[in-house]
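Right after this comes chain A.
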Amino acid sequence: MSVWNTRPGPPAARRTKLASSLDRLGGRREAPDRATGADGADSKLLEVSHLSTHIWTRAGVVRAVDDVSFELDYGETLGLVGESGCGKSMTALSILRLVPEPAGRIVGGEILFEGEDLLHLSAEQMRDRRGGRIGMIFQDPMTSLNPVHRIGDQIAESARIHLGLSQRAASDRAVELLDKVGIPRARDRARDYPHQFSGGMRQRVMIAIALACDPILLLADEPTTALDVTIQAQILELIVSISAEFHTAVILITHDLGIAAGMCDRINVMYAGRIVESGAVDEIFNRPRMPYTSGLMASIPGLSTARGQPLRTIEGMPPNLIDPPAACRFAARCSDAREICHAGEPELTSRGGPDHHARCWGTDTGGWLP
Partner candidate 1 sequence: GQAGPSASVPAETGPAESAVPSTTPEAAVESLRAGMVGDESTLNPYTYVTGFPGWNLLMLQYDSLLQFDVNGEPQPWLASGYEVSADGLTYTVTLVDGVTWNDGTPFTADDVKFTVDYFQANTQSRFTRDLSGVASVTVDAPNKVTITLTSPNPSFPIRALADVPIIPKHIWESVTTPAEATFDSPTNVGTGPYKLVEYVADQSYRFVANETYFRGAPAVKELVLVQYADEAGIVAALRTGDVQAGFRSISPEQVEALAAAPGIDVAQGPEFTTQMLYFDVTKAPFDQLAVRQAISLAIDRQDMVNTVYLGKGTVGNSGWTHPSSPFFNAAVATTTDVARANALLDEAGLTDSNGDGIREFDGNPMSFELLAPSDNPLRLRLAELSREMLAQIGIDAVVTSIERDTLVNRVWPDFDVSKGRDYEMSIFGWSAPVQVDPAQITALVASDPAVGSINIAGFKNAEADRLSGEILVEGDPTRRKDLLGQLQALVADQVPFVMLLYPDGNYAYNADAYDGWAFIAGQGVVNKLSFLQPDSRP
Partner candidate 2 sequence: MRTERRSSRVLQYVLVLLIAITLNFMLPRMMPGNPLALLAGADVGLLSPEQRAEVAARAGLDRSIVDQYTAYLGDLASGDLGFSYRQKRPIVDMILERLPWTFLLAGSALLFSAVVGVALGAFSAWRRGRPADLTLLGVMIALDSLPSFWLGMLFVSFFAVQLGFFPSGGAITAASSLEGVDLVLNIASHAVLPVLTLSLLSVPGVYLTMRYAMLSVLGEDFIRTARAKGVSERGVLFRHVARNALAPVATVLALRLGLAFGGTVVVETVFSYPGLGRLIFEAVSGRDYPVMQATFLVFTVAVLLSNLLADVLYPLIDPRARAT
């Protein structure tokens, strides 16, 4: 039994035993000090600005990600929440430049990662970032592993590509990682194939793959949605402890506000291809400024809501991303919408706290922006 506390400790620099042993093994380049970043406290690990990703379909161009900007600090966990189809996955895939081509294309913006614009890297350089500095975990562990390769090899592949390890060293490392993510008898299990693993174990393997090269950024796209609630808890615990231990920044994509509340330092709420609210987790949950965010939270029957009572709902459904309205995209579903809401689109503006932004015509004080 393990009883744990969700929060990682204060983001102090910690190099773990595993991390340093990996350094020894791979003799890889030394990462800049992960607590502060190479260029001092000012610079962020990831700065996404005005990112737009479109998908061409027969019906028209889907603006899956529409002018999205956000930042991520070293070691920080950022939640990306929102309804299905709002562009969360596309955002993550855009960062890795894995948007399904040729239908999808990043049409604009800039993604500064450790100071470099990922969109300007060559394919070769980009591959070097993928799986190296940036790891990714996908939603469905049942299909995300190659069924014909051994578990160990799939983990080792990353290490071999990015750390240039020998076959032997790479597989030793795979065993070490498997052990790390809590697979018992790791050395034996490394020789198994994915189908011999349960869903939860596969997701652990996915995490091991993502962590194989000690990434500085981990993208987790709904890593627990496909899992049972008790297994979900196992995986979440793993991600938390690992990210704390490796001091890895995490972008956690989820539609479960509960998970976001428990896991994240900061939250970005997305709606119809845009970020509509962002801020520190307590700010977002305790003082939501966007009716959409509060609506989402109110729709969840919590342990504290009155049983049997109707819940607050958000009626209607998100707009079509092929031809989004020029107004506030949420206006059509917003119970507080006024004329202005249907007239023009508000900017993402600072609210209340320094790190709290919302895209709403309503003001903090309950009034309305001009």
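Per the selection procedure, all candidates are chains of the complex that A comes from, given by their letters.
In the analysis below, a contact is a pair of C-beta atoms (placed from the backbone, for glycine too) under 8 Å apart; a residue touches a chain by one contact, two chains touch by 3 or more; residues count from 1.
On a predicted model such as this, the values are computed, not experimentally measured, just so you know.
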Direct contact with chain A in this complex, candidates 1 or 2: 2
Footprint of candidate 2 on chain A - complex, ascending: 96, 98, 102, 123, 127-132, 135-136, 138, 140, 143-149, 157-158, 161-162, 193, 195, 206, 209-210, 212
